[in-house]
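One protein chain omitted, others in place.
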């Protein structure tokens, strides 16, 4: 088995939980692990005071765990999740997620992602790049990754999305990254992949949503510019934020300078968001994220 | 004469210029200085490409300058400013600006400003604190600064502003700082002191203008919060930005935590903006600032 | 009872734990809480992989807890701490720590701390300021805090420290903050207050330890300067780091500029470290800190 970057142990399981807060939740979960001879590698929890909601991420070692892998979900659900009305997601860290990259004409995020992929920084499989332009085919070819181009028009949009869904299914894609993909996805598409589409927007949202944020930032005369990575929802640029960062600028910077400096932000912010997602550290709650780190 | 913090020389003059761009501007200004035996201590310029506007800040030593202080403005205007259609501001660095602080009930920016004042960090006189609440009188008393309280209501607003203007005049105030002053100034008031009122807003504008930005930031689930210092114009929270900065936050931070972390940003961002202003490094152009540093 | 800033609940208890790592630790602690009808408000843990050491911070609500306050330490020790060979510290959040500030001639950190104290940002009592110079007496007077000056010479150093210890005892001081205190404490003094003396050093340690770090930073031509807050140990500037931060500088900045910009860093970094300490979020392990946040 491959070494998993960032994982505390390659033979472990991660459970993400959210449920109404009440006494004894942590005790119940940790007792389940201890009772079955698991060793907790990481545990983190959070309580949203306003909504009284409990969130938890726990990872334990499977080496000497007494419950067989195939029965863990069932046992955990019956003994713990159901009684406490928990919403749970289970992940075996050995399972390698399959990612598709959507890109248009700007290659900086794509290049950055592929360099990380190439060096083994991420425990992920990237078998597919999708684009509405031919420009990045050459980059895909260099890294030996399948490239599918869709010429999208106003008329064929839904048709194309249907073809894309089929493609994603055939490649068994778990997560999509919009690496400066200049197309708006339909609500249906977004809903089908809820919590599994990560976008990078080139401003510190909620400032400067929509098109040409660097132009708007220049016009407004801001002294910082930013980038925001978020899960895609039906509301454009309004999904739950995973990562944000900014960089200082001044009156000397033209729109072109802002775009150049911004590119370095975009790729790093996007990469951090992807890292959190791949590490199963993110939970979506209402329109915000819990990022356990 | 006192030592002037941040000044390159205490017996110097600073000229801020803006005018239509053309060939020979820098040469004309520097030749005026050199020809009259001045030594340039700092020179900085900027050209706005879109509007073809030229900006310049030049400071020179007066020690051996051949033109008497009282004639410099006239000579410079006749020989340089008029022929090139320049808009100019002249400042002798020995002239100490007089500042009034406007404050409501939050004291962190006020305390921070007074600590800097007390230690001699700023070359400024602060003879007056104005408030719409009595809370900060005690702080003013500690530092021996006059404190004037105005009980403002919807009805007496213009009347109060008239009284404030009189007060400002009687104290010969050059610049006002709104250090978390929770009152909106009238358009007339703002216009009268154009470029001389500095505000601190507790968000990274243009995100979260108006009231309760920390609440809005929490609701939106942002991963950075910010502070913005700007010159006050008739459009609330929309004036030319002088300084901005941000700090990272995460899902664990309550609104109260955001406010607490934000206070440290607010006071530092405001202090930097005041520093630039006192150093005569700021020029307002349309709705942006040039900050020569 | 006062509102406690930053506390999740004013009637709660915090336990800081470290011990050899083994299975079942989290489960044992959380079960103790749940079994006695406590509600966990926050839990955080960390395992040092190299030394196989387990660290934990847990806070629970005492409102309906079944064990009386006076018996919690005994019960927890017998049932949990002893069997697992835990090193524990217990804190009732209602207990207000008593802090002494040591200062020399620079007042920026002192002013900043007193402004926070004055506004109620910290849940702490500051009854005492100690100095080796008279300069800050006026500041202490303004805030109504006792000021003790000790004229320290090479000859009387140990004698003075004995007097200081007596003073600290008489004021029942729990924690000391060296807010730019330009004196080296003896090893004995430091050992007696292990983990209870917080210092601010004006560089990003381990770069530029010792005297005049801004001069050294200028000489080296660095492009960032920093500040470091750490617990004081016998090795000067080498104690466990609690907080660090930096700010960008460039070739235009003189040593005086670095010192001015650095002051803003120092006070914020020191305040963050104090916050963590007061929130009982810090554990010292070897020469590093665990800061649960």
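Going by the order they are written in, the chains are A, B and C; count residues from 1 in each one.
The criterion applied here is as follows: a residue touches a chain if its C-beta (ideal position, glycine included) is under 8 Å from a C-beta of that chain, and two chains touch if they have at least 3 such contacts.
Quick caveat: nothing in here was measured; it's all calculated off a predicted structure.
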Hidden partner chain, touching residue among A:59, A:112 or A:161: A:112
Residue, one of B:47, B:145 or B:236, that touches the chain absent here: B:47
Chain not shown, touching residues in subunit A: 5-6, 107-108, 111-112, 115, 118-119, 121, 139, 142-143, 252, 256-257, 260, 263-264, 268, 271, 293
Subunit B residues that touch the omitted chain in the full complex: 23-28, 30-31, 33-35, 37-41, 43-45, 47, 248
Touch list for subunit C against the chain that is not drawn: 46, 49, 204-208, 220-224, 226, 240-246, 248, 250-252, 254, 287-291, 293
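Convention: only the chains that are shown with their structure count from here on.
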Rigid-body rotation angle, subunit C and subunit A, from Cα fit (steps of 5°): 180
Same or different residue numbers at the subunit A/subunit B copy interface, by half rule: same
Most distant chain from subunit A, judged by the mean position of its C-alpha atoms: B
Most central chain, judged by mean C-alpha position against the global CA mean: C
Cα-centroid distance, subunit A relative to subunit C, in whole angstrom: 37
Multi-partner residues of subunit C (each touching 2 or more other chains): none
